[in-house]
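On to subunit A.
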Amino acid sequence: GDDDDDDDDATNTPGDGGQVQLGEVDVLGIWGAEELTSFEAMVEPWGGTVNFTGTRDITSQLTLQVEGGNPPDVAAPAEVGLFQEFARNGRLTPLSACEGLEDLIRDKYPESFVELGEVDGELYGFFMKADSKATIFYNPGLFEENDWDVPDGDSSFDDLVSLSEEIRDSGTVPPWSMGMEEGAGTGFPGTDWIQQILLNESGGDVYDDIVTGEKGFDSDEMKDAWEKFGEIALGEGFVLQDGASAINATNFRDAIYTVFEDPPEAAMVYIGAFGSGFITTQFPGIEAGTGFDFTTFPGGDVTGGANIVYAFNDDPTTCDFLTYIAGAEAQQIWVELGGFTSVNEDVDLEAYPNDVARRLAEQLLDAETFRFDLDDAIGGGLQQAYFQGVTQFLTNPDQLDQILQQIEAARE
Partner candidate 1 sequence: MAGVTFEHISKQFDETIAVHDLNLEIADREFLVLVGPSGCGKSTILRMLAGLETITSGTIHIGDRMVNDIAAKDRDIAMVFQSYALYPHMSVYDNMAFALSLRKTSKDEIRQRVTEAAGLLGIETLLRRKPGQLSGGQRQRVALGRAIVRHPAVFLFDEPLSNLDAKLRVQTRAEISKLHERLGTTFVYVTHDQVEAMTMATRIAILNAGVLQQVGSPQDVYEEPVNVFVAGFIGSPATNFFKGVVKTEAETMHVDVGPFQLPVTPGRQQVLRPFVDKEITIGVRPEHVHDADFMPPGTESAPVTAEVAVTEFLGNENLLHLTAGGHEFLARVDPRTRARPGQQIRVAVDATQLMAFDTETGTAIR
Partner candidate 2 sequence: MERSEAVQVPAPATAEVSVAQGLRGLLPRLPLHLVLLGFIVIWSIPTLALLISSFREPQAIAADGWWNAIWPPWEFTWDNYDAVLNQQGMGRAFVNSLLITIPATILVLLFASMAAYAFSWMEFPLRNSLFLIMVALLVVPLQMTLIPVLRLYTQLEVDVEVPIVGGRVFGTSSYLGIWLAHAGYGLPFAIFLLRNFFGSLPRELMESARLDGASDTRVFFRIILPLSVPALAALAIFQFLWVWNDLLVALILLGDPNMAPMTLRITNLVSSFGSAYQLLTAAAFVSMAVPLIIFFALQRYFVQGILAGAVKG
């Protein structure tokens, strides 16, 4: 992709903006499969041509292209660490460069998300396709049979533990299903646990301090979060995949499925909102709400991920494109197709395909405290260390302190 070929081989379709001759825009993202189809559906109405390249190794891909002097026009990765670095090194163009875009974001997007797009006060990017990670998926049928009461945002972590004990003692199935394996991303479900617990227990400021580095991973708050995670993960008979090696070796997807199989092998699984996607594809015709359901992670605060969209140039096509996809009409298209949670307030909640999806969106928008995925926020080596740390902690919980120190040591 490149940024100066718009004028010559322009497709000459007047865009929504109308005033510019729209050319091509090169987008580098991580979407594939049905996501990609939906994305293409979303940009279809836009006048210009979108050259989308998808890769799951986006950080290296971006680094290579930027270093090689050949960045895409627009990037939409999940990790903000890289984004911030690019911004600081002046590789990115601020959204202000595109007329009206910055205002649109500031008006329509929740504060917490806007802040995340700022570097040194300048707004460089905006978020779309957000995903709450304050979601515990469970098997409603199973809960009714054994009339266990479903925890919610208002219950506490201890309630969660006691529920786990109750389910375990009931001798039906283990309360949790847990899997960390995901190739190069192995360990991420654990990091989600920890960040969610951290936010609930120690609050947003501590969370932010961890991100910025004012507080280290070796801080007491952090350690507490890890230990709480350990209580569940390594709790006697708590987890279907019994023991560290099993948890580490089980792919997070397989872990999800076990809860909703017939008969179910576990009662609950903690996974980001995107988990619903796997459930519905794996079990076609499963009823949202009856076949599977989710509840807010006890504590009520919400962590979550999202794709951050930013641009490497400000030529008209690029700006027009950004403005288009930031807008409600565009995002509504994807929302209707499912698997997409918009943080643009103008997107009509009615647009969501089903109840679960709608509640996921609400949870995200109504959350009094929202924090961006910790590992994606820090990124780079620290993120790696964080991932590694989780799997190591599970195998050697007694070495927690030195693991945390080592993680902190990876901070740049």
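Basically, contacts are C-beta pairs under 8 Å (C-beta built on N, C-alpha and C of every residue); 3 or more make two chains touch, one makes a residue touch a chain; residues count from 1.
The candidates came about this way: all candidates are chains of the complex that A comes from, given by their letters.
Owing to the predicted nature of the structure, the values given are computational and were not obtained by experimental measurement.
Candidate 2 is the partner touching subunit A in this complex, chosen from 1 or 2.
Considering their complex, residues 1-2, 5, 9, 26, 29-36, 51-56, 60-61, 64-65, 67-70, 72, 78, 182-183, 185, 253-254, 257, 261, 274, 277-278, 281-284, 307 of subunit A touch candidate 2.
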